[in-house]
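As you look at this complex, bear in mind that one protein chain is not there, while each of the others sits in place.
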Amino acid sequence: MSRITGDPILDVQDLAMRFPVKKGLFGRTVGHVHAVDGVSFTIQQGETLGLVGESGCGKTTLGRSVARILEPTSGQIVYRGRDGAATDLATLGRRQLRPFQRDIRVVFQDPFSSLNPRMTLLQIVGDPLRAHGIAAGGELEDRVAEMLTRVGLSPKYMRRYPHAFSGGERQRVNIARALIVHPRLVIADEPVSALDVSVRAQILNLLWDLQDEFDLTYLFISHDLSVVESICDRVAVMYLGRIAELAQTAELYARPRHPYTEALLSAVPVPDPRLRDGDRRIRIADDLPDPADPPPGCRFHSRCRYAEPGTCDVPGSEPALGAVGPEHLAACHLTDRLTLQSPFDAPRSR
Amino acid sequence: MPPPNERDPLLEISGLRTHFSTREGTVKAVDGASLTVPRATTVCVVGESGCGKSVTARSVLGLIDHPGKIVAGEIRWHRTDREPLDLAALSPTGPELRSIRGREIAMVFQEPMASLSPMYTVGDQLMEAIRLHKEVTKDEARSMALDLLRRVGIPRPEQRFGAYSFQLSGGMCQRIMIAIALACDPALLIADEPTTALDVTTQARIIDLLRDIQAETGMSMLFITHDLGVVAEIADEVVVMYLGTVVERGGVDEIFHDAKHPYTKALLGSIPRMGAGTRQRLTTIRGNVPHPSDRPSGCPFHPRCGDAVPGLCDVEEPPEVVFGPARSARCVLHAMERSVR
């Protein structure tokens, strides 16, 4: 695909985010929740990298660390600017981060809580321009009007408050606010999860169009595997703070190499009653282990149907994320021995 | 029990109107909805936010919050060997409806954690549900409760019996809720978005469980959801709602492969399907779902419909065109087709 240049825009190395578990009167730290536990990946200029996983897998925390809403406990987030200069964002302070906040923007999940109800659309969308001293007054208004038009909202609603708008419209406002400073990387945290089905498609189409128009790179966080398939070039599957598998979208969906990916794909309901058969289903236990105390060895072994005692549950021998094919990484001890199924294996009537 | 007749109705809702009178005007959350739940069948009600699917389900059990009220319509509940009863005419707080709730019709909600009390163990809550409707001793109730926990797929039920809801995962809580609902062998289970708050792997298992239980007990299920994937997995019959009215009804295969109403077609076109590949542009429905208090005149879908006929769709309420038993659509296009033929 031509929009992907192959130059890395973001290089995340061994990123970890630990939250202390505090107890007692004086808040003594009794342990840590490893929300993100040693994650490495690269995003290329122009691509869309998907981040999927169940709730509690650390995908949102990872996104927030990359956006530097949170300060990661360790690891590197190397961002390559327009001029090619590489900067490690992980250790920067508030002030040093400011120039990079123009390049890296976030679109939040909840279109209701992410807009200040006391501000008009003009104030909300124009705030980044004002804060960065890019534009003010009439020029700011013109720019906001232009951006609102671009995301499909009429500029005549500029002086209205968010409560007058529906979820889909608010999400358009969020996108306009993110794009008004012409960023390069947009972190979209479940941007369509709270929307109605018929509105979801509009927003997804809009995200595509804007990517082409503004040369954007997306880190797209979602729990919905069908949405991720439709928008992402590559997908990383997360489980309990780690990446279990990472590959090109088509490759991952057709040839999963990690049992967790296989189970996730199999669990997605297929919107076709004719494909409703029993044997293609893989079901895993619905109890997620405690993230403060992940199972020893491979952290998925407690729910894995292929797990071998003595191989997968040995403390200290966690499978590393290794190459299992061209541009295909998986973290599983048994991956070479397993033949995993994909939902597309079965003959399709489509 | 005699083998249930396929089309033998268990619950018939006809012309149901549930309105909420607020200071800013009447919100017609459900405005003339009709649907039938036959015996031993799973009927899915599907629609977007504000379509009235949850209010319809809650109307059946008289669980409408103030200031909502059923203003018209009938909800006929067919009991074995007895005259049908109109639930809409019963007092929502009266003893008759209370005796039906939980005993003949049970309900499962979206938020399992919020539906269980954090003050009692799940076992206690399950036993209470059993003893509320059945005259059994404590020990009998306990063994029945353990059986139920086993039936809903809870591993090591003896251990989980003494657990509190906050110690269990969302999936486990939803299983407990299902066990409580099953405690009195209801003839109808109303499930209001029971899997929406759950992860996809858990959702798949809960759907399997509900499907197995339905097949095993022969109860009927009224399943409310916004997710067409879930509908395809579980439904026998589908009711599509939009802004308080039923726009299309039919068998699950007919709905997914031979949709009649433009809204159903558009809805099916707008969901990303796995296996379709990356960057396939999705068909969209223009505009937004209007607020129920702002219902367009004529056909509620006409402002967003690609096939709307100006001067007709925006003026007249569309007629219900019946294609067969339990198969209908409310759209003038099909009415015109009929009259031409």
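A and B label the chains in the order they appear, each numbered from 1.
FYI, a residue touches a chain if its C-beta (ideal position, glycine included) is under 8 Å from a C-beta of that chain, and two chains touch if they have at least 3 such contacts.
We take it that contacts and distances are computed from a predicted model.
Colleague: Missing chain, UniProt name, options "Sulfur-oxidizing protein SoxY", "Dihydroorotase", "dihydrouracil dehydrogenase (NAD(+))" or "ABC transporter permease": which is it?
Modeller: UniProt lists the chain left out of the view as "ABC transporter permease".
Colleague: Which of A:Arg18, A:His32, A:Arg80 or A:Arg102 touches the chain that is not shown?
Modeller: A:Arg102
Colleague: Can you say which of A:Arg3, A:Arg18, A:Arg80 or A:His132 touches the chain missing from this structure?
Modeller: A:His132
Colleague: Footprint of the hidden chain on chain A, which residues?
Modeller: Interface with the chain not displayed, on the chain A side: 67, 69, 98, 101-102, 105-106, 108, 110, 113-118, 127-128, 131-132, 152-154, 157, 159-161, 163-166, 169, 177.
Everything that follows uses one rule, which is that only the chains that are shown with their structure count from here on.
Colleague: Using the touch definition from the top, list the residues of chain A that touch chain B in their complex.
Modeller: Within the complex, chain A contacts chain B at residues 54-55, 166-169, 196-202, 204-205, 208, 223-227, 229-233, 249-250, 253, 263-276, 281, 283-288, 343-344, 348, 350.
Colleague: Where on chain B is chain A touching in the complex?
Modeller: 48-49, 155, 169, 171-172, 198-205, 207-208, 226-233, 235, 252-253, 256-257, 266-268, 270-286, 288-289, 291, 304
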